[in-house]
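Starting off with a structure, shown below.
For this depiction, one protein chain was excluded, whereas all remaining protein chains were kept in their positions.
Chain lettering (A, B and C) follows the sequence in which the chains are written, and residue indices restart at 1 in each chain.
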């Protein structure tokens, strides 16, 4: 057998480097990001502005933090072969839960954070249970849960409610040098997710279940638990994003999630980062790149004062083109 | 370092009035008696300034001194826009751009569109304050949530807020038409006047929870509660014409006859009218808004109708205000613009053939360069 | 057919519930009015069925509908003469959008979720870029007739719906339908049996685009120009198809059941309205019912299979 199979063998390069380069689409998204930054720098220079000015860098980070956190969560469910369309409404809900429990008092912060985590974990659990136990396709399951949350929001809230104490607003507005606290929060969430995926059993099993649930089950993985865990983590990420938005808005808002389009945009960011929509392939590094790509694109649009319709067209084209390129690369390698 | 704005005063809206059962339900959380009374008074007040330029008029102005903002031109104006996602904002935004073009001293005008996202608008305002603007115009996406961002911008640059307010008085001026109560009351009073006692009224609303719309309904509720009309239904239409038409047809089917239709916004008024036409019934008294399709229908079908407005010419005022402020001239602290109502008598003056169906008549843009093509019309 | 039975039971139950609340409902005029109102969604669901059964998604139909109505208004601008050419153009545009969706999905191998999400963004952006943000012009009375008027007592939309349903059923009975389902079930096996998988899938997308065009003509006719006619319809159409027992992922389910799913959804809305459950609770009730219906479908699937096997 040895003589007839001339396999390309991996050799003994360092495992870390090998793994990074194995995650090929992630590299592509960073190349695109670099190109875009150069383009942005040129455009700003022509316009008489400075792309890499502190305001702009801070702006890009501020803009991407909430979406980034949601997208990291979305990466986990997508890798597990599922999908979450309920994050947008959940963000609105958690922003309200946070602001109402805090009610402007510093003392309320720990309780509010705990409540948000509890609420979002519960929603994730419900999503996960519907997908695994009731065997409803994730698309329909999370759409249904989204409608249910929407009903609750419409029923209870007429507009922004609650208020966030000043101390908590540090999360949304402070920065350490050029790095906003919110960006640090995002980085922390992304790093945890990366560690989870690359170094823990749950992470391995998320890839396994997303790659082939039946194979995973036959190999002794309790697949339902893995899918449920991924959903819970995704919802918790949405909850964290809700907290962040509450701190930025100073209140909770029943439309902040849907206005932000966090459901479809987070999915877009994930696939832009090279994670396969079918699951089992990709990672957080790509998603971070995808989110940054969208944010830099936004910043360039802002500078050029492109109207929002043109932005949609460009976003649509970028999304489809990126996936076409990934599909091509996969076929040729 | 912190980009966080200073403390903000948050005023909880409150107030409710008891009502015997008129079918109007409980009063909105957004109803504030003092604001209601003030708007009712303003409807009767005489605005100062030239009636030819309603966007420069103001009602009961309390002027503030702006000497400290005075500086020499040319100017760089900045604008943080909540969104351009509906025809009202589209017309307004074009009007504002045309207004800017009128003034040679404005050499740079930077506008960012928040696409209806609070969080993006917060970032946009932060970004604009760092861009060396001489004045910042803000059209907030929501009242409460944009307050911190606006408070943060106030110390750095003179801020002009219009359309929706913010819960801080740090902006130099806040520009708005009289307001939602006036809109809702005008329509309700018209129906009370035209519909015989005991008549059945259908109230159509777009969405719950939007402050500018809630005030419209709450003023109408006050009026209906005092009248002898019966409100048989209060329905939400999402601003969707098809849904509006279905809802109205259902009511016609259920009640046989509807005697009046109250609407909190005009965009779907034509659909409501068509529902009566399709059912083969005469169209009862109805209100719409100053959109061309409704005005045309009104005129063609000889409706008994009225159109309170929320004029888009208010988009001109912030630019004018900004220049006044930068030249050190006084501006009203709260710049209340007149808010005319279109009636049978003055309908002809607002009907503008050649303009798109969703164009708002009270754009105050007829004399601006580029009219009507820039607004999508043909001359 | 046997697989589709549950949805018909649910639909019948809902119709009975509506009739109990509103006895007039089953009389011809009221019932025709209901069918007329449901027609656009049913047609859209029929189109979406073709895409879903071939193993794909079409998220672009909602914004395609908006785009079609806005384009129609601007091009017709109230003129009777322009009506028919523009109607033809709308149909062509629907087909063309489907062609692009299909080609990008099959030839460039972009997952259709993303292709059509991109198309959604592109269409909604491009159309308002073209009209400057808000619809312009106006639809002519002739155009409106199709969605508003009727032939004798029967609304045009009901007739068009009947024609669409007949065409859809024929298409699924014909060789095309069988090869489409084959592509949805196992595209490799289908390709190795000589099925032009890329082509039938592309045609499915074109059918979906066409159905969106027809739905746009009916919706524009029914309610006039608006910038949000199509909002959310893609999700409603997919929900309807899934309610009808059609499996996401392809290869299973019937077009009749998909259309019944759309009727069910519409009946559900009507019922909620009748019982005064509107506004806030409506979405919640809708969400629960959709999850429950799909979950029950999944649970009872094995039993139906057993029935088929014995």
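As a convention for this text, a residue touches a chain if its C-beta (ideal position, glycine included) is under 8 Å from a C-beta of that chain, and two chains touch if they have at least 3 such contacts.
Operating definition for what follows: contacts and distances are computed from a predicted model.
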Name of the absent chain as recorded in UniProt (options "Dihydroxyacetone kinase subunit DhaK", "Ribose import ATP-binding protein RbsA", "Sarcosine oxidase subunit beta" or "Molybdopterin synthase subunit MoaD"): "Ribose import ATP-binding protein RbsA"
Displayed chains contacting the withheld chain: A, C
Absent-chain contact - pick from C:182, C:219 or C:260: C:182
Which residue of A:49, A:104 or A:211 touches the chain not shown here: A:211
Missing-chain contacts mapped onto chain A: 1-5, 7-10, 15, 18, 22, 195, 199-201, 203-205, 207-208, 211-212, 214-222, 280-281
Interface with the undisplayed chain - residues on chain C: 175, 178-179, 181-182, 185-186, 188-196, 251-252, 302-303, 305-306, 308-310
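Here is the rule we use: only the chains that are shown with their structure count from here on.
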A-C or B-C, whichever has more C-beta pairs in contact: A-C
Separation of mean Cα positions, chain C and chain B [Å, integer]: 36
Geometric centre distance via CA averages, chain C-chain A, whole Å: 31
Residues within chain C bordering two or more other chains: 133, 279-280
For chain B, residues contacting two or more additional chains: 84, 208
Residues of chain C touching chain B in the complex: 22, 24, 30, 33, 37, 40, 73, 131-138, 148, 219, 222-229, 231, 273, 278-280
Touch list for chain A against partner chain C, complex: 130, 134-137, 139-141, 143-148, 150-152, 154-155, 264, 267-268, 271, 277-278, 307-317, 319-320, 323-324, 327-328, 331
Chain B residues touching chain C - in the complex, by the definition given at the top: 84, 86-87, 90-91, 93-94, 208, 235-236, 238-242, 244-247, 249-250, 253-254, 267-268, 270-271, 274, 278, 293, 356-359, 376
